[in-house]
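Before I ask anything, here is the structure I am working with.
Omission of a single protein chain aside, the complex is shown with its protein chains in their original locations.
Let's look at chain A:
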Amino acid sequence: MSDDEPVRDAGFDDWLDALGDGDPYFLECEHGHGSLPPRRVCPEPGCDSTDLEKRSLPETGRIESVTVVSVATPAFEADAPFALAVADFGPVSLTGQVRGIESEDAEIGTTVSLELATPGSETVDRAVAFRPR
């Protein structure tokens, strides 16, 4: 490995790859609890399962909460102001920017789909994002 090549985060970057390929997934234990990689043990209290299988993520989610961020971290400064939301996809929830809509129009309850966004940053080349459906 060369020193200037960025090192991937196994599990997480594989998940972003899958999102980019249009096939995002979550991990499911035999009791139906959802979680996200990298993950070896089901995080549900008392479950203890280590048998986690990849399953396709439902195509749409619901915005659970949303804010318009004006003061961003340096990696996202070029995007600000932007809407940032937590959206519930059923087995798991995700955090991401809401795109394709005026940022102040993103609301709790809005149905969104997932996409891989390229923020206007130098340090983050791709990120989880949502698009209203």
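The definition used in the following text is that a residue touches a chain if its C-beta (ideal position, glycine included) is under 8 Å from a C-beta of that chain, and two chains touch if they have at least 3 such contacts; residues count from 1.
One rule holds in what follows: contacts and distances are computed from a predicted model.
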Which name from "NADH dehydrogenase subunit D", "Thiolase domain-containing protein", "2-oxoacid:ferredoxin oxidoreductase subunit beta" or "DNA primase large subunit PriL" does UniProt give the chain that's left off? "Thiolase domain-containing protein"
Give me the chain A residues in contact with the hidden chain, please. 9, 12, 36, 43, 64-77, 79, 82, 84-86, 92-97, 104, 108, 119, 124, 127-129
